[in-house]
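Excerpt of the complex: some chains, original placement.
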């Protein structure tokens, strides 16, 4: 395993998704899931998210739109929280999702608005 | 028809996609396609793109990732040109597409790199 | 805001989805979601659904198939109820979903049959 890439990935994951989320993921890893956790940590967080050229805020904006299009609710919610951690305001999250309404269609946007509101409610309750 | 929204939409389309593209679209409109042209102009360009809260550059970054996920090559190419017009550098376009490689998967990213390179070649030849 | 389009949209939404659904949606609107609610009401319900050329029943048939393909369960269920309100029989809903089995594939059809049955059970219990 490329240790440097893994360490860089863990650090970036903690910064974006928060210690609570990452600690829970690491604690939940099993023999079955550990290889995927390493794959994601190294290649997504260690490589892509550490590339220069886009700010963390820009990467979050992109992910919210892209994961709405991909129709993956679980990851979408993680990245709503990530966007807040990266300094994206709720107002900007709303704007990204308004833009998905035209390009991805109404049902996609309605779903992402519901999921984002769930994340906001959870954050407000913490 | 809401004339104000339509006029605002035409102006924004011209600013983002360029006069040549918009003039060609308007000239090509037929009885069959005219209602969709108005729908897109008013609701996408007149409404969404004119909303405050995101810069035009941010809207372009979002679109490149989202339309890659949606697998719509024709619109993708139009928005590569739009991104350049909105001041997005080729380097930033590359970064957005690198990010799609992880989230949308390799085949999606490879296709968008090919299509973006075609747009760059066309722009360079003009 | 284009008031006429909004009012026409609210009326059509009430006609298709029912007063209970629309009242709940309006009551649940927040600063975060209000703009999307207006977007959907005006452009989908006020514009598209008010266009001549297709009956409400035909629009419902189309939506059931299209939203099955889009894999958006929440909206699908709303439009099963909308189809019933528009006079589409359960037998015709079944026929549309049988057709999705070939074109969208078995897993898509199986999911929509499950969701439609849930709506029928809810309606029967009311």
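The chains carry the letters A, B and C, assigned in the order they are written, with residues numbered from 1 in each.
The definition used in the following text is that a residue touches a chain if its C-beta (ideal position, glycine included) is under 8 Å from a C-beta of that chain, and two chains touch if they have at least 3 such contacts.
Note that this is a predicted model, so its numbers are computed, not measured.
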3 chains shown - copies of the sequence in the complete complex: 6
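By our rule, only the chains that are shown with their structure count from here on.
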Mean-CA-position distance for subunit C and subunit B (Å): 29
Inter-chain centre distance, subunit A versus subunit B - centres from mean C-alpha coordinates, in Å: 24
In subunit B, residues with contacts to at least two other chains: 43
Subunit A residues within the subunit C interface of the complex: 71, 90, 94, 97-98, 101, 105-111, 113-114, 116-117, 120
List of subunit A residues in touch with subunit B within their complex: 43-44, 48, 51, 53-54, 58-59, 61-63, 65-70, 91-92, 94-96, 98-104
Residue numbers on subunit B that touch subunit C, as the complex places them: 2, 5, 39, 43, 47
